[in-house]
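Pasting a structure here, questions to come.
Every protein chain of the complex appears in place save one, which is left out.
And then chain A:
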């Protein structure tokens, strides 16, 4: 079997390695251009995951770290959407991992010393597999904004981190989801490193009243797009022709 190549990544759509207003890039951005190489089997393949890799509460951040009978504190939300490729095709059966701060803007991490309190019932991590139609969903709480040391009065917008696997390692992606209407979005150097406003808009989840459950939980919709496949002869040509 021949693996189908992935479409070239549009590097001008992604944030550049060096973005001076985001201070951590100064010493961590490669100075040389990325070296273009042809995709080989190594880049076209990737790990696969199944339900056996997950636990039943992995997609419920309200409960997955909570003591029995308790739950995480904060506004309850569903985050859902579809995992698609650039041709709009669902990407099923792929691992999506999320992590986030609690409602006060504090991460449960040994290195986070922000003065907002930890929530004993909130871990801030979850994972799921995309369904046959590419759909995924989590239950969680709305994360809080928080200040970060970047040389100024910088506050991160409320956000959720996403780690996504595709069919091949060339599709591997980490991104962040923001919430519509957050006034910190235009102020955040990490967001503004993305050169195109349309690209930024793609990371902003929309309040979704259709999926909101009355008297229970609000929903936000966030679709994720991975690199597409090249339309090669392998796709269009019948076997044996």
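Quick note on the criterion: a contact is a pair of C-beta atoms (placed from the backbone, for glycine too) under 8 Å apart; a residue touches a chain by one contact, two chains touch by 3 or more; residues count from 1.
The working rule: contacts and distances are computed from a predicted model.
Choosing from "Protocatechuate 3,4-dioxygenase subunit alpha", "Cytochrome c oxidase subunit 1", "Iron ABC transporter" or "hydrogenase (acceptor)", the protein name stored in UniProt for the chain missing from the display reads "Protocatechuate 3,4-dioxygenase subunit alpha".
Summary of contacts with the chain left out: across A:141, A:190 or A:219, the touching residue is A:190. Of the options A:4, A:176 or A:212, the residue whose C-beta touches the omitted chain is A:176.
One chain of the complex is left out; on chain A, the residues touching it are 6, 9-11, 13-17, 19, 22-32, 34-43, 45-49, 53, 55, 57-58, 64-65, 84-88, 95, 97-99, 107-112, 123-127, 161, 163, 169-170, 172-176, 190-191, 193-194, 196, 198-200, 202-203, 224-228.
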